[in-house]
Structure formats: C-alpha cells, structure tokens
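Yeah, one chain of the complex is gone here, protein chain that is, but the others are all in their spots.
Take a look at chain A:
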Amino acid sequence: MEIIFYYNTKQWLSGAIMGLFNALRVIPSLAILVLILPLMGTGFAPALVALTLLAVPPILINSFLGFRNVDPHIIEAANGMGMGARMLMRKIEFPLATPLILSGIKTAAVEVVASATLAAFIGGGGLGTFIINGLSLYNFSLLLVGAIPVAILAMTSELILSSIEKMTTRYQRIS
C-alpha cells in the first residue's frame, strides 16, 4: 500500500484511479451487493454487476504494480536498442508484469467465487441459494450441497491459475 501511495504522489491521474479502486476494495462484498439493490433491484443482473465491481480492483491494482515494478534499467536497455513504445509493451513490459497480473486475477477469481454465494441474498440465484436455505431451514445436508461445490470451485480456480502463473514465470526459477 505504501508503494502504491508513493507512486500515486508522482502521477496524479494514476493516483486518483488507484485511490478510487483501493477505496472500492475496502467495501465488503455483501455491502456492494446490498448497495446495488436499490439501484438495480433483485435478480441475476445486479449480482453480475456487483461481482464485476468486486473483481476489478485486485486485477487493476496488481496490473498497475506489475508494470511499475519492471526494472527501469531493463526499460532503458530496451529503449536504447531502439524499441518503440508498442514493441516495448508487447515484448518487455507485459511479459515482465504478467506474474503480478495473474496473481491479481487469481485473487479476484477466488473472491468472486466466494462472494457469489452472497448473491443469493439479492435473488441472484446460484449455489448461495442452497446455503441460505440450508441455514434458515436448519438443514445441514442442503447447506452442504451449496457449500462443498463452492469450496471445490474456489480451490480449482486457485489451482488452475497458480499453475498458469508457474508456467509463465519458469525463467525465474530455472537454475
């Protein structure tokens, strides 16, 4: 967070944007869902909007950091070799920022899968319905029908994205 703040003071625009999304991150997922309710009513669409809002901050913040963390000397070397801005982005900056971008996507994916259960509160449907019904009816087997797939979903998305991350950063570990 200090790092983000440090860079924010340098460029006011990226500062404003990152500040906004950081603030967004602090709002709990349930609160976002409830805040959407008076605006869009109940159903699947508002749940989708809320979950998208939830997914954006970690991806954006991590991408921002990923690009910021590329060693400036590598950029200088690339510039010195006559790479244009687009080639620099495609061949150097994006590949080097990829690990952080991917870990942002990973965080977002797990967060969305977990929060999607709460969508049931605003009538968004999904596995959350089983959990909420199970809780209110005191029916544990019904609750588990919702809870177990959600846990499996969260874990598999984490696993898949982790392995993609490992694949793209193979050069960092080879010895």
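Following the convention adopted for this analysis, a residue touches a chain if its C-beta (ideal position, glycine included) is under 8 Å from a C-beta of that chain, and two chains touch if they have at least 3 such contacts; residues count from 1.
Here, contacts and distances are computed from a predicted model.
Student: Missing chain, UniProt name, options "NADH-quinone oxidoreductase subunit K", "Carnitine transport ATP-binding protein OpuCA", "ABC transporter permease" or "Cytochrome d ubiquinol oxidase subunit I": which is it?
Tutor: "Carnitine transport ATP-binding protein OpuCA"
Student: Pick from A:T42, A:N79 or A:S162: which residue touches the chain that isn't shown?
Tutor: Result: among the candidates, A:N79 touches the missing chain.
Student: Identify the residues of chain A touching the omitted chain, counting contacts across the whole complex.
Tutor: Within chain A, the residues touching the omitted chain are 71, 73-74, 76-84, 87, 91-92, 95-96, 171-172, 174-175.
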